[in-house]
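Okay, so here's the structure we're looking at.
After this line comes chain A, so read on.
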Amino acid sequence: MSAVTAVEPAALRVAGLCKSFGGVRVLRDFELTVPAQPQAAVAILGQNGAGKTTLLNLITRLVPADAGSIEVFGHNVLASAARHLAGYGVARTFQNPRLLLDETCLSNVVLGAQSVRRRRDGGTVAAMHRAAEALERVGLGGQTGRIAGTLPFGSRKLVELARALALRPRLLLLDEPAAGLSDLEESRLAEILTGLTDAGITLLLIEHRMALVAATARRVVMMDGGAIVFDGDAAAAIASPLVRERYLGAGFDQVKPERGKLR
Partner candidate 1 sequence: MRRRHSRLVPVAIGLAALAGVAACSSSSSSSSASAAAATSAAAKGSPILIGLAAPLTGSDPSEGTSELAIAKYAVSVINGKGGIDGHQVQLVVRDTGGVSPTGAVTAFESLSSDKVAVVIGEYTSTNFQAGCTIAMAQHVVLIGHASATTGLTDGKTYCFRDAYQVSQSAGAMFETAKTMGWNPIAIAADTTSFGVSESTEFEALAAKYGIKIAANVSWTSPASSLTPQVLKLGQSGAKAVFIGSASGPDVTLLAKTMVQNGVKLPIFGPGGVNAPGVPAAAGTAYSALPGVYDITSYDSQVASAQAFMSLISKETGITQGGENPTQLYDAFMVAAAGLAKTNGQGGAALVTALQSLGQFPTMSGGPGTYVDYTPTQHSGLFGPHLYTIYKWDATSSAFAVDSSLSTVADESSGVNG
Partner candidate 2 sequence: MAAWIARAHVRAARTDLAMVVVFAAVVIFTAAHGSDFATTTTINFGLFTLLTASLQIMLGFSNQASLTQVGIYGVGAYVAVYVETETGVAMPVALLASLAAGAAAGLLLALPLSRLREHILAMGTLAVQVILSEAFVHLTSLTGGVNGEAVPDALIDSVPVMATICACAAGVIIGLNHFRISRVGRRILAVKADETMAASIGINVRWLRLMAVAVSFAVAAGAGCLFTETAGFISPDDFTLTSSLAVLVAVILGGRSVTWGTLAGAAAYSVLNAETTSLPGLSDLLLGIMLVVVLGYLPSGLTGFRVPWQRVRLPYRAPRASGAADSDPTPQGTAAAAAVDACAHKEPHTRPRILPRKW
């Protein structure tokens, strides 16, 4: 529709998306476009139940859509199965990391590294190297042999992030990456995420922690009642009376921008 698509298809284009669970309408006529260039992080805000995770599940085909269309890099998502998304260059993480807790970190990440076969990929050994690189990228380079179940929660989230990176995505969907992380881990995560956008990966992250959003996201989208109520850059979001009223609450003025501690 827009002129951009003629040059390069958008990283994500959602149009007219509807989803109801039983009688509850979670998304109604949802529209969102994330351009492929320049690579940046887009943060989605919204109260619990606003439909954020549902949106991610719809994009990754874990739940079927009622109506509408979703495209990633020009591929029609709704005509594909969940397993095809990785091939389109899309990877995701979950709010609660889903790892094989009995296996080593490396084995978990190798699953991702070997998932999509590309030419000149090499065999399992090459996949192991890529997996190790991904682990190193999230700061777990020394933990390859550790059993995932013995890691603390924050590190498990990083392992999952590494597994998603091992898929070599162009669009990375993150579901509350900072939830449950300590302040130290959160600041490290911010560094990692910034590094990813610099490396040319478009991020779509659902996040409640404003500090992380402020540190990483260039664009902020706020959802309420299944639709977008605010769309602008991060600074504008924190300044916006709408966002304050609907999401941050009246007391947000007192927050320190760098190390915001909400709730």
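If you want to know what made the cut, all candidates are chains of the complex that A comes from, given by their letters.
Methods note: a residue touches a chain if its C-beta (ideal position, glycine included) is under 8 Å from a C-beta of that chain, and two chains touch if they have at least 3 such contacts; residues count from 1.
Not measured: the values here are computed from a predicted model.
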Candidate from 1 or 2 that touches chain A, complex-wide: 2
Residues of chain A touching candidate 2 in the complex: 60-62, 81-87, 91-92, 94, 98-100, 102-104, 106-107, 110-112, 114-116, 123-125, 128-129, 132, 136, 139-147, 150, 155, 163-164, 167, 184, 188, 191
